[in-house]
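One structure, pasted below without further comment.
Every protein chain except one is present and positioned as in the full complex.
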Amino acid sequence: MIKVTVWNEYRHEKHSEEVRKIYPDGIHNQIASFLNTEDFTVKTATLDEKDHGLTEDVLEETDVLIWWGHIAHHEVSDEVIERVHQRVLKGMGLVVLHSGHFSKIFKKLMGTGCDLKWREAEENERLWVVNPSHPIAEGIGEYIELEKEEMYGEHFDIPVPDELIFIGWFKGGEVFRSGCTFKRGNGKIFYFQPGHESYPTFYNEKIQRVIKNSVKWCAKTSNTYPTYGNHKPLENL
Amino acid sequence: MIKVTVWNEYRHEKHSEEVRKIYPDGIHNQIASFLNTEDFTVKTATLDEKDHGLTEDVLEETDVLIWWGHIAHHEVSDEVIERVHQRVLKGMGLVVLHSGHFSKIFKKLMGTGCDLKWREAEENERLWVVNPSHPIAEGIGEYIELEKEEMYGEHFDIPVPDELIFIGWFKGGEVFRSGCTFKRGNGKIFYFQPGHESYPTFYNEKIQRVIKNSVKWCAKTSNTYPTYGNHKPLENL
Amino acid sequence: MIKVTVWNEYRHEKHSEEVRKIYPDGIHNQIASFLNTEDFTVKTATLDEKDHGLTEDVLEETDVLIWWGHIAHHEVSDEVIERVHQRVLKGMGLVVLHSGHFSKIFKKLMGTGCDLKWREAEENERLWVVNPSHPIAEGIGEYIELEKEEMYGEHFDIPVPDELIFIGWFKGGEVFRSGCTFKRGNGKIFYFQPGHESYPTFYNEKIQRVIKNSVKWCAKTSNTYPTYGNHKPLENL
Partner (left out) sequence: MIKVTVWNEYRHEKHSEEVRKIYPDGIHNQIASFLNTEDFTVKTATLDEKDHGLTEDVLEETDVLIWWGHIAHHEVSDEVIERVHQRVLKGMGLVVLHSGHFSKIFKKLMGTGCDLKWREAEENERLWVVNPSHPIAEGIGEYIELEKEEMYGEHFDIPVPDELIFIGWFKGGEVFRSGCTFKRGNGKIFYFQPGHESYPTFYNEKIQRVIKNSVKWCAKTSNTYPTYGNHKPLENL
């Protein structure tokens, strides 16, 4: 059983009727609901909880953290981000969704600006699999069709991903590296571009499958954390 | 002409007679001296100068910044680091030497702890070229021999490098990814492991050649910086 | 001066009036004409010449080989391919254009099937730069617009490229890793997707710029070729 914590800013759903219609219990609960299978134990956490719901204890019990945020990245405390960052380096998996590209934790892990082009225009997106044997693409076939998604376009200001799994095509003429993996310390990270709050993306079965696959892929392993610092020679000098 | 600024913490040379014997004018001036050829215009900057010598004006006139620091990383102001970081993302090259692995700027660009194993034991290092056609390895042959170097050993807590150019062998039994490239934004970064303050590493001609090659490799180009933000469709929707 | 040999199958231009209208002297001569600047010495070679124009002497005098082929890949002799392969491993650059993805030399260097989706439908392509500081993208800006190009779509059956520089967007709904670099031995390889014989792609100034940039990028360097085989220890055993 992989222990997953789904973190959501949970603001749009409170303030916008349009978003609430799609995600009446919040994006986090929709994600939790489809993860709630025999493979995962799922909790949620949100911005307005104490410590944003991400106490040391919660993180200690988290193998994979899923992150959705958008309009309130700056309200996330640096102390909590430092805690999450350390935990990722020690091996906790991290799945960053959509507008989480601008979250403090993603930017801290990437070391870049993480900026991009964007447009809300009800256009369709098609996510092409370019790494067909990757476990995150398992069961997806050749592409995912989304009737409506926010356009995110290149240049996406990230380091070169360790692995590129999906490339997004947008009707308006742009492309995007929509599914990317990174390693930082002992932690595995997956960035996945779809998931705008006003579209029903997290009800799409293939999107759900990708998120499930990615949680399994980046789950904390039993690998030991390396030792650092002064080191005696292993051979005669 | 590539405009290079060599930044040095410049503390060991002031406080240690042993180091001063090797680098009487400071490590920065030794590096500047061998870079001072027709290909480069070289300036230096040090920690104890105003703004650590890295004002907006200086950075504006810098194509490549070389960084050597060790015992005073924490004294470098966050404001200057933010400035250097932004400048790297906009295209300034960065060459990080030896103990600069723990500098604020390198850690900020990497997003990881950047820790490693180390030992000062007067042992020899041999740096093997594993990417023989890379411009940074040009003129080096198969390996570089250093009679004495500080051991830096794996695991080195960095993201997977974009390119691995040198692997270091140490007599005491360790290996190290001793020459690595990274891209962040429009900026190119080269990390190079040798250069302990109490050994004459920067007098070694092959080491000098690698540093010259790397400055050329990561020099700011005329490439334009991408645009970000809201973007009109390029096709009819 | 970089010594370039432009190799072309040169069949479409002989058999099709439509193609001949666009490339009356053959695709090779059009490519040679825009390369013919102070930076390059350019020769051409074609399939129907003796040894396909690629004798040992010609290859010995070639720093970068450009390859365009389409309907007659199978007519290229294995002996010549072996010769070109060895020469790439020893450091000759190789630029493979468009339908060259199915050439014997590209398949031999990749080790994969190199297959893809395709369509000739007079649709437009937009090539987005995803690696903005790469020398091959210098001077290109954010993207290249082609009014008409043959669609090549993912999955493209190549090894993971060392560097991904362009992603192609096609109006019909596909994407493609349209500009990729690879290293094999001491040789650098650039694959570039545009260049269908019935469209005037090689008259486009940005396409010309990419090809010029790529020739410079993959030109043979002075790096020595490694030694292999039995090796005496460098340390006491």
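Chains: A, B and C, in written order; residue numbering restarts at 1 for each.
Please note the rule applied: contacts are C-beta pairs under 8 Å (C-beta built on N, C-alpha and C of every residue); 3 or more make two chains touch, one makes a residue touch a chain.
Bear in mind that the values here come from a model prediction, so they are computed numbers and not experimental data.
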| item | value |
| --- | --- |
| In the full complex, displayed partners of the excluded chain | A, B, C |
| Contact partner of the left-out chain, one of B:53, B:69 or B:132 | B:132 |
| Touching the absent chain when the full complex is considered, from C:25, C:60 or C:115 | C:115 |
| Contact set of chain A toward the excluded chain (per top definition) | 91, 126, 129, 131-135, 137-139, 141-142, 162-163, 171, 183, 185-188, 221-227, 234-235 |
| Touching residues (missing chain, whole complex) on chain C | 89, 108-113, 115-119, 121-123, 151, 153-155, 157, 159-160, 162, 171-174, 182-185, 226-235, 237 |
| Those residues of chain B which, in the complete complex, touch the missing chain | 126, 128-132, 142, 153-156, 160, 163-164, 167-169, 173-175, 177 |
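Methods note: only the chains that are shown with their structure count from here on.
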| item | value |
| --- | --- |
| Between chain A and chain B, centroid-to-centroid distance (C-alpha), Å | 32 |
| Per-residue multi-chain contacts in chain B, two or more chains | 162, 171, 183, 185, 226-227, 234-235 |
